[in-house]
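What follows is a short report on a single structure.
Here the complex is missing one protein chain, while the rest keep their positions.
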Amino acid sequence: MNSIDKLTEIFSKFPGIGPRQAKRFVYYLLSRNPNFTQELTQAINNLKKEIVQCSECMRFYPTAGTGNNMCNICSDDTRDQSMLMVVPRDIDLEAVERSGSYKGYYFVLGGAVPILEKEPEKKIRINNLQETINKRQKDLKEIILAMNANQDGENTAEYLKEKLMPYKLQTSVLGRGLSTGTELEYADPETLKSAFLHRTK
Amino acid sequence: MNSIDKLTEIFSKFPGIGPRQAKRFVYYLLSRNPNFTQELTQAINNLKKEIVQCSECMRFYPTAGTGNNMCNICSDDTRDQSMLMVVPRDIDLEAVERSGSYKGYYFVLGGAVPILEKEPEKKIRINNLQETINKRQKDLKEIILAMNANQDGENTAEYLKEKLMPYKLQTSVLGRGLSTGTELEYADPETLKSAFLHRTK
Amino acid sequence: MNSIDKLTEIFSKFPGIGPRQAKRFVYYLLSRNPNFTQELTQAINNLKKEIVQCSECMRFYPTAGTGNNMCNICSDDTRDQSMLMVVPRDIDLEAVERSGSYKGYYFVLGGAVPILEKEPEKKIRINNLQETINKRQKDLKEIILAMNANQDGENTAEYLKEKLMPYKLQTSVLGRGLSTGTELEYADPETLKSAFLHRTK
Partner (left out) sequence: MNSIDKLTEIFSKFPGIGPRQAKRFVYYLLSRNPNFTQELTQAINNLKKEIVQCSECMRFYPTAGTGNNMCNICSDDTRDQSMLMVVPRDIDLEAVERSGSYKGYYFVLGGAVPILEKEPEKKIRINNLQETINKRQKDLKEIILAMNANQDGENTAEYLKEKLMPYKLQTSVLGRGLSTGTELEYADPETLKSAFLHRTK
């Protein structure tokens, strides 16, 4: 296989990228000068060198070479110690953090548990979650299961609730209702029901 | 203008229909036998004859020729007299009713008040709403402003809150949060904030 | 069934219209004043009264009450008598006529023959086509089979070629190539092949 086909094959594995766009990427790289490709490979190499996984929340974060293995959020003592929000992926953590509404700690589960999945512990970081809860247990009061509002998300929340039962901590799930932009006409019955039950007075 | 162009012009005014699809409708009618067109015009005529506007909630409903001018919901005494839900359109009332979660009464506003609108009373049935509230005032405790989760909806809710202030009734708006299908990654900050604040324990 | 549901059902049969949009049409009619609905039903009635099918090309056209049963194109002697273009539908005839490139006569087939169709003569006006060719045979030299560039279109052209063989007339099909807007990268092999073979010098 020549280098064009080889690199096309690798880019095809990127999320959301098919063989056609993968090949466009390759020709794009060929069309750029050597500096650009060098910058790219260096950034990829740096990524693996400088980004480590936080031992508490399991998210990827830039280590400052301090020898510390906790991210800036987990090592921030001023945050609300009573809450831990479990999110599916790094990118979800970022979305919640950007919204500015939550001040507790996070845990990145690494995915979701599809319905009928026989080995959930291979899909998500349930063991790491339990360890992190153990560490934080003294002050922890509530675990927020912040899953996507779809079947896999609901199934994951069910699975986690059962697994976390022994801790006797309050668990909660994100509120359902009208998302920004939702029109009543197109809302499903469950969303309308939640929107009515959680109406704001 | 010939009949094809004339009817194309009328169909072009239908919601969501451009001139091209309007013309397809015309040729579709031409291709069907006379029975179909007769059935269509008769259904249109019947619509205007048999469907009347409820004097309470202003929605369109099939009169059973009883002389009564109240729809089946408004004349149902077993519903919750303490709640009135204001919705933009008939189709929204149907969506909420189908969800099975709400058992009070409705009022169909007939639209929304866009921001910077100078004559809101021409856009929505504010006078009829006030009359209906007056009639129901004895038992009424809460008015639910069930608007679409967009700028016009929010603006309409603001406008209504102000107009309804003299009644000293509780007003509420539908709960915001994750709609069915929403993924955290794509949720806007306001939705995430509401979803967190209204989390279910 | 009440008039809302009845009319929704009828509108659902319109091309490209689902039950949801059909219901929007019904509420749209309810929201308009009686003049509008009257104008609509009258336009529908006029359509069936004033629009007749041309006995030559089978297209629908507005009769001027002349008693003549030939449309303005078929009765125009100045057009090119040597060519007859067979198109699937009225709307295709209009598209070609609008392009201004063709000056012969037309025949509207009324549809296409899908592959594996057992009774093609029930899908298209093959008998009428043969009658029209018989009438025009004296001057006619070429029949242009102007079908859509898809499987059904190709199959229809094949079917017609066979049926028209006895007339010993020249048949032709529309040229394949790059449509306006086509980019080479996304063109299929057959289109590229035709584009190359029919290149313009």
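The chains carry the letters A, B and C, assigned in the order they are written, with residues numbered from 1 in each.
Keep in mind that, in the parts below, a residue touches a chain if its C-beta (ideal position, glycine included) is under 8 Å from a C-beta of that chain, and two chains touch if they have at least 3 such contacts.
In this text, all values refer to a predicted model and were calculated from it rather than measured experimentally.
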Name every shown chain in contact with the chain that has been left out of the document. A, C
Contact with the hidden chain, among C:R24, C:R59, C:R89 or C:R136, goes to C:R89
Residue by residue, what part of subunit C touches the chain that was omitted? 87-89, 91-92, 95-96, 98-102, 142, 144, 146-150, 170-201
The missing chain sits against subunit A at residues 2-4, 6-7, 10, 14-16, 21, 23-31, 34, 37, 39-41, 43-51, 60, 62, 89-91, 110
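Rule of thumb we're sticking to: only the chains that are shown with their structure count from here on.
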How far is the middle of subunit A from the middle of subunit C, if each middle is the mean of its Cα atoms, in Å? 54
Between subunit A and subunit B, what is the separation of their C-alpha centroids in Å? 38
Residue numbers of subunit A (touch at least two other chains): none
